[in-house]
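The complex is shown incomplete by one protein chain, all other protein chains being positioned as in the whole.
Chains: A and B, in written order; residue numbering restarts at 1 for each.
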Amino acid sequence: MKKSARIASACIACLAMLSFSACGGPGPQGGKGAGGAEQIHSDAKANDDAKCQNTIKKKGVEKVTVWAWYPAMEKMVDRFNDQHDDVQVCWTRAGSGQTQYQKITTAVKAKSGLADVVQIEYDVLSQYVSGVEKHLVDLNQFGAGKLAGQYTKGVWNSVSLGGGKSIYAIPVDQGPFVMMYRKDIFDKYGVKVPTTWQEYEQAGKELRQNGFQGHIGNYEPSGNGSNVTLIAQNKGKVYDYSASEPDKLGVDFTSKQSQEVMEYWQKLAKEGVVTTDDAYTAEWYKKIVDGSWATAVCASWLVGNVRGVSGADSSADWKISKAPVWDSSTPSVNFGGSSLAVTDQAKDTKKAAKVAMEFFDDPAIQQTAITESGLFPTWTKVLNSDRFKNMTDPFYGDQKINEVIAPVALAYKGYDYLPFQPYAYDEQTKVFTEIVRNGADVPSSLRSLNKTLTDYATQQGFTVRR
Amino acid sequence: MSARTSHARVVDGGRIRGSHRLAYVLLIICCIYFLFPVWWLLVAATKSNAGLFSGAHGPMWFDKDFALWDNIRQLSTYEGGIYWRWLLNSLLYAVLGGIGATAISVMAGYGFAKFRFHGRKFYFNVVLGALMIPTTALVIPTFILMSQFGMTDTIWAVLLPSLLSPFGTYLMRIYCMGSLPDEMMEAARVDGAGELRTFFQVSLPIMTPAITTVFLLSVVGCWNNFFLPSVVLSDTKLFPITVGLTQWQVKSNAGAGSEQVWNLITSGALVSVIPLVLAFLFLQRYWVGGLTAGSVKA
Partner (left out) sequence: MSSIRSKSTSVRKRAVSRKENAWGWFFTAPFAVIFLLFLVIPLAYALYVSLFSYTQLKGTVFTGLGNYARAFRDPIFLSGMGRVVMYAVVMVPVQLLFALVLALVLDAIKTRFASFSRLAFFLPYAIPVVIGALMWGFLYSKQMGPFTSIFDVFGLKAPAFLSPSGIFGSLVNIVTWQWTGYYMVILYSALQSVPPELYESARLDGASEVQIAIRIKTPIISSSLVMVTVFSLIGTLQFYTEPMILRNNVPSVIPPEYAPNMYAQALAFNYNQLNYSATVSFALGLLVVVFSVVFMRLTRHQSGLED
């Protein structure tokens, strides 16, 4: 018995080893540095049997597969397909944000199964074009360079990773930072709507003194990009990475600017002026619509989201203004937004590039994107048009909200994100939570965050800029 | 309440009734504990998005607008009615996975219990060890392997791993050892029946209660499956309901480009639990039999 047992276990081991050598281990791939993926393909037939979430009516036309999670995407895809006879978009919602990126990671590991065109947010773009992870095609070779003037400066900076020649994606939407506020609450308690952060703190205290049961707003430690944005408003540049020096990066949470911002929020949290709830949860939305908070300082896409969950609370009088500033030199900032990128697994790279560049280049699709998907445009022509600026929104008491938001979008200059941004966000959340909820010492917390991130960068082979 | 307890065994009337009263209080409290989340789901499913967030009467009672039918209509149209597709997928994975896993476990359990073969002891000990291996720890390696063979994003990626049921095998073995006398099988063999005929005509009928148990346990296992399908599937049309609803939750929680579909999540959750809840409540009597037979007779 014993002997046969040993033989059996040996056999199992053998079988297991055999199966490895058959499929091969994880070997090194790609070269060093940044830059577009080299692979250009031109197989027009490869997608003929692709599975799509939309129904394609035109038969025998070349298909390009797209992963995106924009609301109302199906309607926009139908319109695009209707207008094109040389290419049809085969769209799938593979996830939203992080869940879709997981699918990208999955397909990259499998070396197959990735869509030709994928939606990618600006803050994770560099992750797919740095080091050995070069999975996005440089669209400059397909003429994307000449589109630069059609988009706002900030987002173009983001898709070119620092304004270089290579273009890794075509911008779609952005999230200009603004403040939504409940005019009725400010009126009821006789408090002036703040325009600076100093006034914001003051107004928050006054609201509570005058009997308001809620808070003026919320600082969300898990806000990821929004917290980078709040620091950027004070001219703190926490992340530093560009395509021109792909092996180098910088992390700077220890600057005076970062510290000031974090100390400000720690103080407001400690004084009970703001709450420190987590962002984007059902509860968070609930507190926005039920009047627990008098303001929400956030990206413009929240404007549409709030409309979606709000009930018929007729007493709520929502208005939009510019985000509070530190002083007159505070830059216009942005939080979020996404782009369409072409992957190195695109079956027909040129056609895929065409789809990425032209998908939203249609007034009807742009209109749907703005009104139904709630996307804030990056197209300068739209942003500057009177029609866009004069759009009124009954939810905001017929305020011409774009008159406020559009200038912020146009003035945004762009900033950088790390090639391992999801990791950086997770670490950032831990430290910011400690700071605003548990009163952790700001300078030393930020120093340790800086160290965690630079250590990780070094371990991943990057040179850290001092 | 105490009137109804009177027909319980009466030996020392006062004392028993006293402890029974306590027992009833306990049962009532526990009923509330186990049922109120279900009640909440029932109520929440009848609310619109706005009703969920700012409706009247609080979370445990119906809003003034009854939106259940409207929600169900939305389930049928949202993203082309993909919800029903997910429900069907779950059903398919659960039934096919359940049948497959049961067949394999029944055969293996029978083989382990009734045949002495080379390497049996080692083999069975390995199965016992496998009982402990967290299946979730296998998901990522399984995924990497599958991707090497282009198997990800197919129904096989979900179905095949769910065929593995060391616990079912273990249960069947115990049951066979306890309920299938060797003499009976010998008698069948003496009568000239082959091993296959003995298995199908003599042994299987006796194993029915245990088979039902293993089948239902496997069905629940597959129905619950979440980690594996969420890793190996990209095509939304292949999602089981668990992954689909979670995707909607993530979508509603996303910041930019999010869509608030909370009403679809709650009503979708309610509709999806109905089939299994009904099946279980009505089949309870059949499937617990095998479980206890296994554990008591061991």
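Here, a contact is a pair of C-beta atoms (placed from the backbone, for glycine too) under 8 Å apart; a residue touches a chain by one contact, two chains touch by 3 or more.
Computed from a prediction, not measured in an experiment: that's the story for all the values here.
In the complete complex, the residue from B:Ala50, B:Leu68, B:Ala188 or B:Leu245 that touches the missing chain is B:Leu245. Among B:Met184, B:Val202 or B:Ala269, the one in contact with the hidden chain is B:Ala269.
Touching the omitted chain from subunit B are residues 4-5, 7-9, 11-12, 15-16, 19-20, 23-24, 26-27, 30-31, 33-38, 40-41, 44, 52-53, 58-60, 103-105, 107-108, 110-118, 120-121, 123-142, 144-145, 160-161, 163-164, 166, 169-170, 174, 177, 182, 195, 199, 220, 223-224, 226-227, 231, 241-242, 245-246, 249-250, 253, 265-266, 269, 272-273, 276-277, 279-281, 284, 288-289, 291-292, 294-298. For subunit A, the list of residues touching the undisplayed chain reads 1, 12-13, 15-17, 19-20, 25-30, 32, 98, 101-102, 105-106, 109, 127, 130-133, 221-222, 247, 278-279, 281-283, 286-287, 290, 292, 419-420, 422-423, 426, 429-430, 433, 437, 459-462.
FYI, only the chains that are shown with their structure count from here on.
Subunit A contributes residues 1, 4-5, 7-9, 23-24, 51, 53, 69-71, 74, 92-99, 102-103, 106-107, 109-113, 121, 173, 175, 225-226, 279-282, 285-286, 289-290, 299, 301-302, 305, 308-313, 336-338, 373-375 to its touches with subunit B in the complex. Of all residues in subunit B, only 49-51, 53-55, 79-80, 82, 118-119, 121-123, 143-145, 147-150, 152-153, 231, 234-237, 247, 250-260, 262 touch subunit A in the complex they form.
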